[in-house]
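Note that this complex is displayed minus one protein chain, with the remaining chains in position.
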Amino acid sequence: MRYSLKSLLVNGFRGNRHWTPAWRSPAPRARYDVVIIGGGGHGLATAYYLAREHGITNIAVLEKGWIGGGNTGRNTTNVRSDYMFPESAALYDFSLRLYERLAHDINYNIMLSQRGWLTLIHDHHQMESARHKANWLICNGVDGEIVERAGVARMLPLLNIDDNPRYPVLGAFLQRRGGTIRHDAVAWGYARAASRLGVDIIENCAVTGFERAGDAITAIETGRGRIAAGKIGVAVAGHSSVIADMAGFRLPVTSRCLQAMVSEPVKPILDHVVISPATGVYINQTQKGELVIGGMLDLYHSYGQRGTFPTIEKVLTAAVEMFPAFASMRLMRHWAGIVDIVPDSSPILGATPVSNMFINCGWGTGGFKAIPAGGFLLAHAIATGIPHPLAEAFALNRFRTNRLVDEGAAAGIAH
Amino acid sequence: MQSRSALTSVPMGDDLDIYEETGHAHVLCTAALDAGIIAAPLGRALGVDVPLAPGPVMVGEDRAAMWLSPRSWLIRLPEAAEDQVMQAVLARFPERTVHASRYSDQLCWLGIEGAASADLLAAGGFISLERDGLPIGHIKRTLFADVPVLIWRRAQSDWSVAVERSRAGYLAAWIARI
Amino acid sequence: MIVIRCPYCNELRHEEELEYGGEADVVRPDPGSADDIDWTDYLYMRTNTKGVHFEQWCCRAGCGQWFKVARHTVSHEITEVIPYDKKFAHQDRH
Partner (left out) sequence: MAAPSNPYRVGEGGLIDRTRPLAFHFNGQRMQGYAGDTVASALIANGVSLIARSFKYHRPRGFLGSGLEDPNAMVEIRDGYGFDAAVRAGQVRLAAGMQVRSVSGWPSLNFDIGALAGYAAKFIKAGFYYKTFMWPNWHLYEPLIRRTTGFGRVDANARPHPRRQHHATCDVLIIGGGAAGIATASALGGSGLRVILADDQPQLGGSLLWSDIEIGGTSAAAWAGDRQAALDGAAAVQVLTDTVVTGAYEGNMFTLLQSFHTDGSPEAPGGIASECLWKLRAGSVVLATGSVERPLVFAGNDRPGVMLASAVRKYLAVHGVAPARELAVFTNNDAGYAAAFAALKAGVRVPAVIDVRDAPPKEFMQRLAAASVRCITGAEVIGTSGGRQLDGITVVPLGGGARQHIRCDGLALSGGATPLVHLTAHRGSKPVYKADVAAFVSGDLPEDWHAVGDACSPCSLSEALTQAHDAARAICRREGVAAPEFSPPDVAQTPGLPIQAHWRAGTGNPSDMFVDFQNDVTVQDIELAVLEGYVSVEHLKRYTTLGMGTDQGRTSNINGLAILAALTGRDMSEVGTTTFRPPYTAVRLGAIAGDRQGPLFRPERLIPAHALHVRAGAVFEDFGWQRPDWYRSNGADREAAVRAEMAAVRSTLGIFDGSPLGKIEISGPDAAAFLDRFYVSNLRTLKPGRIRYSVMTGEDGVIFDDGVVTCVDETLYLAGPTSAHADEVANRLERWRQTEWPELRVGIASVTSNWASFAVAGPRARTTLAALQPDFDVSNAAFPHMSYRAGRIDGIPVRVSRISFTGELQYEINVPARYGQGLMRRLMDISEPACGRLIGMEAWLRLRLEKGYLHVGSDTNGRTTPLDIGMARVVAGKHADFIGKRSLALAYAQSADREQLVGLRAESGQLRVGGRVLADGAMPPCRTEGYVTSACHSPTLGISIGLALIERGHSRLGERVRIFDSGTIVDAEICPPVFYDPENERLQA
């Protein structure tokens, strides 16, 4: 049923007893043309775009737990496209543009709130880098600007802008189109839209192994039986190495723990997304009034979705240093996701050493903002067998030629 | 050129006394070989035996040797003896299989004494995760108030804390705020 | 919070005193003879094990020594800590 104010009213009067499942939960079939491993945002988006853009509908999405339960449901929901290398800028801005019309495309309110993404500038060197970034973005056709100190003070009334000897605020880099999205809505919205196009979404279905013929994989062994597959897409973020290992190849990926935390909700006090790379914290306030706070990665390789306290302590200390009034707010919950870190902090998209397996990983700490593009481009690779122009720079083989796209080095910490 | 110390003293009340320990010279000895081979001759050159294991500080009559790593030791000695010891080490190890570095100014040594000293240290970090804590007479390297330090427990409530000189001002401010 | 007893200074060290050094026993090929595949494997490819992972740690705030640890990357249980020049007892790859 289509979602609208009208459907809300009609169903309300009828006692809300006639709503239908957002997505079907069928038993897996014996064979699919395409099987997507991973029921997070990227996997579900891949299925949706395969069906919508390429007319392939005999698709299953296999999720070992519940859809959106990985990083899609654990991240700090920030979106932006202020990347510097043209390859990255094109990729992430394509993603943001897809997000900008997604609610209408899939008839599900993902609550895209383009409240502006502010990167604080604390010294002259950072100011020069920020100016470079703004220039580069404009050359790339992406919006970005420098806000002077006074402007930052107006936008962030609670920011400690006068009395912070260690990290004075000289200004900020602003991308107005940056902001936040309701993360669960992205998973559920894509699932619902894909399901209506015929995609089977199969939860509680862990992949346990592969059947091979030559350099191809013919079938997938799962907790819910054997599933034959024509082509396979992999979008499992922090668990990419595990699937790759089953399929017989290695990736330049290290899985690390990235923590996030929320405060108890209060009335609106922060209207933008603000990040201070130098102090290592980024913050936004949810529609519910909670502060969502994130920061640096945990120090070591981990698959345990539990964070370590020293990181929490560093991140919150930075938050209080930047916003002293936050000292009286309360930390309600902290949790962690497993992110897939690659040496150049850029994604890996497209072909793998297995001829009919295509992968989407390596987004590291920035996967959420890239969900529409990641899905769209993986779908293209699966459907056509060749990389989409936007994905060419991000092939796995770039590590053989050392032609890296090092946003990490160019753009500081990216979330 | 007269001397300047990073910190003179911090008034702390009667159960805590904090001051900068001055009047010693320090030499850092770094070995290019396994300690076993060079320990004995090095001890003779220094006038104090160098410990081959972590933990207790070797105390001679006017100098002390502290284990920093399997191949490095910090030697505390009278200022007058500094140059002589540097020369003695070079004479004993002409190929510099052990090298003596000037280190008297690298670290700022704080004396922390008094009943409240343990609490002060506990506010800055885990001085030891060991069941019995840091034994008297032992030295260890760790983090304190987010900076690397050497902590030497001289007596039950008598500690020497060495911090890199550039961070002494920060540490003094950190202590003063307690 | 990870806690490891450093095999060199024999102290229990917590993670803020330690530095993580990534996968252990990644063999550096001879730069003179390694082809591009060997070399880029060495540079970038990692096993990224989910399970018992053989890795390097440094007693950074302590004695500064690098050593090797077998750690479960889900439970973070540490099953082996050895000096750098020793081989893991339970390491199938060796």
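Note that the chains are named A, B and C in the order they appear, and that numbering of residues resets to 1 at the start of each chain.
Assume a residue touches a chain if its C-beta (ideal position, glycine included) is under 8 Å from a C-beta of that chain, and two chains touch if they have at least 3 such contacts.
Note that the coordinates shown come from a computational prediction; the quantities given were computed from them, not determined experimentally.
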{"item": "Omitted chain - touching chains that are shown", "value": "A, B, C"}
{"item": "Residues of chain B (touch criterion as defined above) contacting the omitted chain", "value": "1-6, 28, 30-33, 71-72, 95-99, 101-107, 119, 122-131, 133, 145-147, 164-171, 173-174, 177-178"}
{"item": "Missing-chain contacts mapped onto chain A", "value": "3-5, 7-9, 12-13, 15-17, 19-25, 65-66, 69, 73, 86, 103-104, 107-109, 111-114, 123-125, 128-136, 138-141, 146, 157-158, 163-167, 182, 184-185, 188-189, 203, 263-269, 279, 287-289, 304, 306, 308-309, 312-313, 316-321, 324-335, 343-344, 401-404, 406, 408-410"}
{"item": "For chain C, the residues touching the chain missing from this view", "value": "1-3, 14, 21, 28, 31-32, 34, 36, 39-40, 42-43, 56, 58, 60, 64-66, 75-77, 84-85"}
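Here, only the chains that are shown with their structure count from here on.
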{"item": "Overall pattern in which the protein chains touch one another (line/ring/star/complete/other)", "value": "line"}
{"item": "Chain separated most widely from chain B, comparing mean CA positions", "value": "A"}
{"item": "B-C compared against A-C, more contacting pairs", "value": "A-C"}
{"item": "Whole-Å gap separating chain A and chain B, where each centre is the average of the chain's CA atoms", "value": "49"}
{"item": "Overlap residues in chain A, where contacts from two or more other chains coincide", "value": "none"}
{"item": "Chain C, residues touching no fewer than two other chains", "value": "16"}
{"item": "For the chain B and chain C complex, residues of the former touching the latter", "value": "53-55, 68-70, 126, 128-130, 140-143, 148"}
{"item": "In the complex, chain C residues that touch chain B", "value": "3, 8-14, 16-17, 61-65"}
{"item": "Complex contact set, residues of chain A against chain C", "value": "239, 241-242, 245, 250-255, 299-304, 308-310, 343, 399-402"}
